[in-house]
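Every protein chain except one is present and positioned as in the full complex.
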């Protein structure tokens, strides 16, 4: 199955892309997707920010199981205001 | 000697005048002036608001001694805002 | 900017006044005429000031706020005369490098204004009017006593 991943701010600049579609295995969690992306994009490996995870525009935990067509965002520490 | 007395808000409506000039004796205090005005204007007698005293646009105590030409205001409880 | 005026208040003017490249925050407060108080319907408000002293006291409030918090600029403008429901009676704007100081100084300014600045508010009801703060439910002047207060 496939999910859409959007990148913003520092992560967007790291990855060099604001949106990708990625194949994942049935039952993958959002935490596992992040580990897979770190393998795809070596520049993500040293990232040790406290990321939040958003799926379909809601914050979720690292163990959240993804569904086909989900929109996933790894949220760097926010700094609006 | 003479002082100018200005009345505002509830006191102005009581006295029916916004400004008067009054003769006072040498050495009179602002508190004594208030008592004299209560005799002049019977409607001021029942006034038991917590008045503040201002002389020449500064707050003063009841024992403040007046000078010729002073501008005196008896300040009803303020309610700006 | 510390001013008493009969004109309607323009917050934008205060914002422009306090704006500064050193500021990261602007806190403002608007007092607006509310259509009710203590369960009674209010028709309109009327403010009166001892203008020369009021402007001096507004400036004193601003200086005291500046003494207590690290703020950039402060503006306080109070309207006098009739004020209709929803209209602005007082406008305060404070700029500071950081939001905490802007909020605290703005809050201080309105609290202090209400204690010391010689400005008085009259509430006009359908059946009477009352100078706020001058008495506990007993109007000074019986002629203005509300009929069913």
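Annotations
Going in written order, the chains are labelled A, B and C, and every chain counts its residues from 1.
FYI, a residue touches a chain if its C-beta (ideal position, glycine included) is under 8 Å from a C-beta of that chain, and two chains touch if they have at least 3 such contacts.
From a predicted model like this one, the values you see are computed outputs, not experimental measurements.
All shown chains touched by the missing chain in the whole complex, by label: A, C. What subunit A contributes to its contact with the hidden chain is residues 6, 8-14, 43, 47, 49, 54, 57, 59, 73, 75-81. Interface with the hidden chain, as seen from subunit C, comprises residues 11-12, 15, 19-36, 85-86, 95, 97, 99, 102-103, 106-107, 110.
Note that in this section only the chains that are shown with their structure count from here on.
Ranked by number of C-beta pairs in contact, the top chain pair is B-C. Per-chain Cα centroids separate subunit A from subunit C by 50 Å.
Rounded to whole angstrom units, the spacing between the C-alpha centres of subunit B and subunit C is 24. The multi-chain contact residues of subunit B, meaning those touching 2 or more other chains, do not exist; every residue touches at most one other chain.
Across the assembly, subunit C contributes no residue that touches 2 or more other chains.
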